[in-house]
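Note that one protein chain of the assembly has been removed; the remaining protein chains are unaltered in position.
Showing chain A:
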Amino acid sequence: MEVTDLVKRYPGRPVDAVAGVSFTVERGEVFGLLGPNGAGKTTTIGVLTTRVLPTGGTARVAGVDVAADPVTARSRLSVVPQRSNLDRSLTARQNLVFHAAYHGMGRAERNRRADELLDRLGLGDRGGDKVDDYSGGMAQRLLIARALMHAPQVVFLDEPSTGLDPQARLFVWERVRELRDSGVTVVITTHDMDEAAALADRVGIMDHGRLLALDTPAALTRSLPGSATLDVDVERAPGDSDEAVLAALAALPQAERVEPVADAAGLRARLYLSTDAAGTVGPVSEVLTARGARLTGVRIGEPSLEDVFLSLTGRELR
């Protein structure tokens, strides 16, 4: 999948919804597209899935230019929407069979595949039910089954586990990993940073129509300065003050910033670090020993993808 200088401006809007985005996704990769509401990720996915016409730039999915040849592109991609759009006049199994028929699959093949996918997604005994009778989790699994019916090369999942219980969520994640293992490219849009970190090989973070960062989740969190934290519990010497201890810790070269943690019973200091948290425990202990204080507890906080996301896109509400 290859996106080059993609631009989309909706008629009558002053700014571009997507303002020159470029990235490539390798075959068999799980790619996570993150961003606050209105960042442009839905529009980007809309272009890639042939539902939005680009204003500029090109997008190729499974080797096909989506704007020039949407019909072929549609035969190679599939979409799992956030909200169910299942055909409610049909049973679950008929949803799968008709979808395959739209994609030109023969009768015997589509019946066989429908039964296999229903089994694989844990719906084997519910294929004859109307989809109205399905729970949210079952509908989500059926949407995934439907998306796999025509053996797509690229699958787009929009917020795949929003509103699912933890079991269903893990189940969906497991299926996504299976897809990757079988060589299918998966593109996920999500707000859920844990989901992105758990599933995606690489993550792109979008805001205001632009791609702000693109890397593996581990590289993104490593790149964030001052987000590793070290919490230390201190029993200070009788003549010492909390302020003096905090000032001494702040003087450490590794500490970017130090603040007291309010909810602790005694003195707890949180150090925001520019380096590895574990390696800072020794210097902290030395500083405290020198003041006659005792280190009574340590907690290491690693930066998360969420920290990266917030540092790039800001904290204001959208």
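Convention: a residue touches a chain if its C-beta (ideal position, glycine included) is under 8 Å from a C-beta of that chain, and two chains touch if they have at least 3 such contacts; residues count from 1.
Definition applied: contacts and distances are computed from a predicted model.
S.K.: Between "Amino acid/amide ABC transporter membrane protein 2 (HAAT family)", "Succinate dehydrogenase", "[NiFe] hydrogenase maturation protein HypD" or "Transport permease protein", choose the name on the UniProt record of the chain that's been left out.
M.R.: The chain we cannot see is, by its UniProt record, "Transport permease protein".
S.K.: In the full complex, which of A:34, A:59, A:144 or A:179 touches the chain missing from this view?
M.R.: Only one of A:34, A:59, A:144 or A:179 touches the chain omitted from view, namely A:179.
S.K.: With the missing chain put back, one of A:41, A:60, A:93 or A:150 would touch it. Which one?
M.R.: The single option touching the absent chain is A:150.
S.K.: For the chain not shown, which residue from A:99, A:141 or A:268 touches it across the whole complex?
M.R.: Going through A:99, A:141 or A:268 one by one, A:99 is the residue touching the chain not shown.
S.K.: Please identify which residue in A:25, A:92, A:117 or A:245 touches the non-displayed chain.
M.R.: Checking each option in A:25, A:92, A:117 or A:245, the one touching the absent chain turns out to be A:117.
S.K.: List the residues of chain A that touch the chain left out of this view.
M.R.: So the residues of chain A touching the unseen chain are 10, 43, 46, 49-53, 70-72, 74-76, 78-79, 81, 83, 85-90, 98-99, 101-104, 113, 116-117, 119-120, 146, 148, 150-153, 178-179, 181-184.
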